[in-house]
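Just one protein chain is left out here, and the rest sit where they should.
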Amino acid sequence: MAILELKEVTKTYNDFSVVKGFNLSVSKGELRCLIGPNGAGKTTSLDLITGRQKLTSGTVHFDGKNITKLLEREIAVLGVGRKFQVPAVFKELTVRENFEVSYTERIGPFQNMNPFTKKHSRKHFNEIIELAALGDRLDTVAGLLSHGETQWLEIGMVLMQKPRLLLLDEPTSGMTEQETEKTSEIFKELKGEHTLVVVEHDMSFVRSIADVISVMHQGNMLAEGALSEIEQHPKVKEVYLGTEGIN
Amino acid sequence: MDGNLYHNRKAQWAAYILIFVLLALVPFIFDNPFTLNQFSRYIIFSLTAVSVSLVWGHGGILSLGQGIAFGMGAYGMGATMQMQFQDPVNDPIPTFMLTNELEKLPLVWEPFWSTPIGLSLAIGVPTLFFFIFGYMMFQARVAGVFVAIMTLAMLAAWYSVVYDMQPFTAGFNGISPPSPFEIFGTQIDPYSSTAYWVCVAFLVILTLGTKFLLHTKFGLIVQAMRDDPERARFLGYNVAYYQTVLFTLSGFIAACAGILWVMVTQYVSPTSMEIMLSISMVIWAAVGGRTSLLGAIIGAFLINLGQSYAGDEFQKHWLIMLGVVFVIVVLFLPKGLTGLFESILGKFSGNNKGAKQKA
Partner (left out) sequence: MSIHDFWTPFSLYPFLNALFIGISLASIFFIAALGLTIIYGAMGVINMAHGEFIMLGAYTTYVFQQFLGVPFLLCLPLAFIVLALIGWIIERGIIRTLYQRPLDTLLATWGLSLILIQGIRLIFGGQPKYVSVPKFLDFQIEANFVHLSGVRLFIILFAIVIGAVTWFLMYKTTLGVRVRAVMQDKEMAAAFGIDANKIYSITFAYGAGLAGMAGALFAAAKTVFPDMGSGYIVEAFLVVVVGGVGLVGSMFSSGILGELSSIFSYFTNGTFARFILFTLIVVFLRFRPQGLITEGATRR
């Protein structure tokens, strides 16, 4: 069952098409990796899915529902969480507060004015803190975290949202090998219950987590399939500069 | 846990209570009616500074138009007080209208025969206006300097209206209700300690209420939106709605200040909607510390006290000094005096984990 369905998605600026008739179908519980050279349209596709940019044409369906024209927050509330390429956390708030804000069971202003509302579910909170390994940094201002810690903070925040679909844009950029490995463990644990779409450049990371890989090139789908298929694909090799293949 | 006393919640509430108690005791220290009336005015100014601190310091929305709500509230109160004086049978039309050749009381003025309705309108209309205006701006994702400019333009527009609609508002002469405000059968003498305490009551209730609100999750979300509105949006929050609510609340507070103002001065004129006044409110909050409600109150007090006691000789130089102080604060002390205090306390606690102001 496809939880995310992109049909002929196109985004054109003036005369230039960043994304051209792009089709994507992700099944529930899958861990899909979206790879491709810079400028292929990966981040733009995420923008189009989440409502950050408007589609020129095409449709996006989430769990059967047409979300093409919805606002970012409406899409988020439906269960789509996004982690940005440049880590977006609330830099002036502490780690704990970042998590509290991300707990979005009550979303309206007046609901949240109630002083007796739980700021978050204790159990869920603790689970995520442990996952993100930020237990001893709870009262640190987020702006002071290391790059890797900030990435995990954001991943944790997205998880606090309790999303069904997670869109992660280069989650391991700037991470050490250990951190990358750990992220790989987390993602493998998350899939099944959640659906993940991961945009990545680190091929060893992709290798360790992907169920299916989609390769984008110049705004369109170049190839799609399991890791072995992709590695052997002639067009993919060509696009990734030379015959060494993707490494 | 951060050892900085400034961040300790209990210490904060204690500071607020202490200051409010001191303020309440003022009539026992100064019994000169003129001084008391001055202090009432300072209290009202601090209330407007609190409204700025709420929307700007906490919400990140720089509004240069708090005077719109302040002025509307003031005119509403002016109308109410004026109609308290008028007699429906013998003397139904205020003098300034007669001078403007009006033969009948304008329809807009009719509701002000009733004090409760008049007061409700005086507070309700500006609050509603701020809601609509705010919604219009934030729905369109107007932000930053453009909000500042739009609120400024709107203020200038409203100034023009009250200045020009002489038959309705007495224009640049202003409305001077002949008798003090009367409620529950008693008149409140603007120079009395009663008037002063009414003002203090408003300040205490509205400030503590706002502080309480800011400690709920709503306050946290608002702070997050100030930090990164897009991130908040992607978590699912309706940022425009939150901003509108915040903006409306600040308008409500400023409107309350407006009605108190006319109670205390028995006069309302277009000056209440002057650009300089609205920006002064921002200056008070900035100097005292915009991210702290108490800071805004302190800033308003310090500057206005300074202005009154600067003496005639000094008056000429006062505005320049204010400008200089303001520029210095903006350049070097973005968190104002209370921010300075916070850093000093931070040094004593030995902890410097990126001072986070939370008041």
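Should a chain be cited, it is by its letter among A and B, assigned in written order, with residues numbered from 1 in that chain.
Basically, contacts are C-beta pairs under 8 Å (C-beta built on N, C-alpha and C of every residue); 3 or more make two chains touch, one makes a residue touch a chain.
Owing to the predicted nature of the structure, the values given are computational and were not obtained by experimental measurement.
S.K.: Of the residues listed, A:23, A:85, A:173 or A:208, which one is in contact with the missing chain?
M.R.: A:85
S.K.: For a quick check of understanding: of B:23, B:119 or B:142, which residue touches the chain that isn't displayed?
M.R.: B:142
S.K.: If the hidden chain were put back, which of B:14, B:29, B:161 or B:305 would touch it?
M.R.: B:161
S.K.: Hey, which chain B residues sit against the chain that's not shown?
M.R.: Chain B touches the missing chain through residues 62, 100-102, 133, 136-137, 139-146, 148-150, 152-154, 156-158, 160-161, 163-165, 167, 229-230, 275, 279, 282-283, 286, 316-317, 319-320, 322-327, 330-331, 334.
One rule holds in what follows: only the chains that are shown with their structure count from here on.
S.K.: Express in whole angstrom the distance between the two chain centres, defined as the mean CA positions of chain A and chain B.
M.R.: Spacing between the chain centres: roughly 44 Å.
S.K.: What residues on chain A touch chain B, complex-wise?
M.R.: 50, 52, 71-73, 76-77, 81-82, 88-94, 97-98, 100-102, 104, 106-110, 112-115, 117, 119, 139-141, 143-144, 157, 161
S.K.: Could you list, by residue number, the parts of chain B that touch chain A in their complex?
M.R.: It comes out as residues 1-2, 212-213, 215-218, 220-221, 223-224, 226-228, 230-239, 241-242, 245, 353-354, 356.
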